[in-house]
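The complex appears here minus one protein chain, its other protein chains still in place.
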Amino acid sequence: MVTLAFFFLATAAMIGALAVVTARNLFYAALGLLVSLAAVAGIYVTLDADFLALAQFLIYVGGIAVLIVFAVMMTAQINRASSSHRLWPLGLLTGAATLAGLAYVMINTEWRSESRGETISPMVGDASSAGIHLPDLLFSTYLLPFELAGLLLLVATIGALVIARER
Amino acid sequence: MQAFDGLITLIVFLPVIGAAAVAIAGREQMLVRRIALGAMILDLLLATYAWLSYSANGPIVEQLGQYGTDPWIPGVNASYLLNIDGLSMPLVFLTVLLGVVAVLGSWHVKERVREYHVWLLLLLTGVQGVFVAGDLLLFFLFWEVELVPMYFLIAMWGSGHREYSAMKFVLYTLFGSAFMLVGVLALRFAIGSFDMSAMTLAGQEDTLRVAFLGLDAIFLMFLAAFAIKLPVWPLHTWLPDAHTDAPTAVSVLLAGVLLKMGGYGLIRINVGMFPGEMEQWAPLLVILSVVSVLYGAAVVFRQTDLKRLVAYSSVSHMGLVLLGVASLGAVSVTGAALQMFAHGTITGLLFLVVGIIYENAHTRHIPDLGGLISRMPVVGAVFVFAGLASLGLPLLSGFAAELMVFLGSFDAYPWQTAFAVLGIVLTAGYILWTVERVLLGPLKERWQSVKDASPADFVAMALLVLPIIIVGVYPALVADVFRDTVTLLVGGG
Partner (left out) sequence: MNWALLLPGYLVTGLAFGAFTLDLIVPRLSRTVLVYGGAAVMAAIAVFIILSSDGESSRFAGGILIFDTYSVFFFAVFVILAAVTILGSSQFVSAIDSPGEFVALLMMSAVGAMGMAAAGELITAYISLELLSFSLYILASYTWKERRTNEAGMKYILLGAIASAFLLLGITYIYGLTGDTRYDQVASGLSALSPSPGLIIALAMLTAGLGFKVAAVPFHMWTPDVYEGAPIPITAYLAAASKAAGFALLIRLVAVALEPVALFWDWVFILLAVLSMMLGNLVAILQSNLKRLMAYSSIGQVGYLLLGIAALGADDPTKPIAGMLLHSVSYAASTMVAFMVLLAVWQQTGKEGVRDMAGLARRNPFLALALTGALFSLAGFPFFVGFVSKFYLFTVVATAGARFLVPVGIAIFASLISLYYYLNIVRQMYIEQPEDGAEAIRVSRTMWLLILGLLLAIVAGGLYVRPLAEAAESAAASILAGA
């Protein structure tokens, strides 16, 4: 079940990301970004990283994506695809090389793991397994980071308004 | 906690107070000049008092805070430490004296008078600070701080290629001080504080160790900074430009005291803190000094600008300072210090006279001048006097100083000294030739209405003529004071 959900979400993230770079209309690109970011947040949920999922939602889906969508809507004169597409082979090459490098390192690194009896901080890991519930954490341990993230969202919203209004 | 009676601080910072008073004095030009003059005269009285106090009680030290436990700037262990010892005392006095002369010599400045005097007074504080700093950080600070006023004074009130000359002066000095800063940090690294007396002690006892760079490198870094300032051939090229294009009073200060910062640094730091390295590099320095003496004197003959001529003669005379220092005997180093004092007054006077001639005749081009003595008898007489002092006439201060340098260095470097003496012959030649071309001969038609010195000029000249005679007749008055400290620095190794 979890595996199925992972593949579903991962595919959604990939499709969203592809849409970002291929869409001719900037608005669709921004929407694709939204989908991709939301799917990544979903992946966090399947991994029991609840706080991270929440942060991803707040900051990326809520903040950055909204800001970008607004920015796109405001800058009407550049809503055509940019001319930098001619450089796509170079971009592809760089992307592929980076991916290969990161993947190589990721596979060859010995990550810390609970399955080997090593401790993992509840900050990111599975909180509920330790008998703690997310709301409790949010209003005690993570209270301040949570409030900071809330402020961040507020700033993004204000920003979108300002950009819309200022001339 | 050592005694702090504020005397040195007051002497050093009185010009700053004067500058502040000038800044708020308003647009009245005469008031500005009087405030500046008053501040400097007061400063001169204080410096005289300090000298008397020095002869009675020995070196004066002032410190705020303590190294280690209670430093001025914690973390880097620097302290506000000023001291006046035998090496500093005459130079501080010289600076203040030339300060008075400079203010008097600026009486004719008409443009942006207020700003001019602010910069002039700030410059004087910077130079005095170098001579009294007992903390290496403070030394470096004052060393740097003098640059800004100098830049503006030359670039804004100078003549000719003034901006070029000002920039050249700043860049040369900065280049040197960048080296010096590395040296300063390395010494701090070795000693653990910026206490110059601790550094001198370690140097004299041969316990100074600097990891990584080595003592030779540090020695050369300081040497570079001081050699540019002194200046030593081939690092002298900024000097003729800056001296020539600076306004009169600033040329007086440049030649009179700014060059002495280089000589002071050489004796205080290179000789005092690195006696071993100094000994090792001395033969090369002696050769450079002889080249400076001869080159400066030879190039003088080709000059047609009166001010440039005096400037090159400075290169030659400062070569003698290096010769005295590099010979490393108590007599020769004392002679070098005395030469700094004597040259300060003599060349100061020469620049002043040249400035007065330029102010009245509006040219410094030697072939255009001639026969001026009949129209400006006072200025002419002082010019002759200064020229004679410069070529080392007995019973004037230059003679005593040069004699001590030669006597001191002859034992160690007889041949080189003999060549340097040749420079004196050249000096006599160009001085007499110049006097002849400028003052004697038929008076040209256009100079019929040239005026003689103004009262302010007259007082300024008198202030410099007196010490030249006094020190010439009784050199021990200054030389003994220098010797107190020089023997500690040279003899201890």
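So that you can tell them apart, the chains are marked A and B in the order they are listed, and the count of residues begins at 1 in each.
Here is the rule we go by: a contact is a pair of C-beta atoms (placed from the backbone, for glycine too) under 8 Å apart; a residue touches a chain by one contact, two chains touch by 3 or more.
Here the structure is a predicted model, which means the values were calculated and not measured.
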Quick one: say which of A:10, A:23 or A:59 touches the chain that got left out. A:59
Tell me which residue among B:144, B:216 or B:359 touches the hidden chain in the full complex. B:144
Residue-wise, where is chain A in contact with the chain that is not depicted? 52, 55, 59, 63-64, 67-68, 71, 74-75, 102, 104-106, 108-112, 118-121, 123-124, 140-145, 148-149, 151-152, 154-156, 158-159, 161-163, 165-167
Can you list where chain B touches the absent chain? 72-76, 137, 140-142, 144-145, 148, 151-152, 155-156, 163, 167, 170-171, 174-175, 178, 181-182, 185-186, 188-189, 211-213
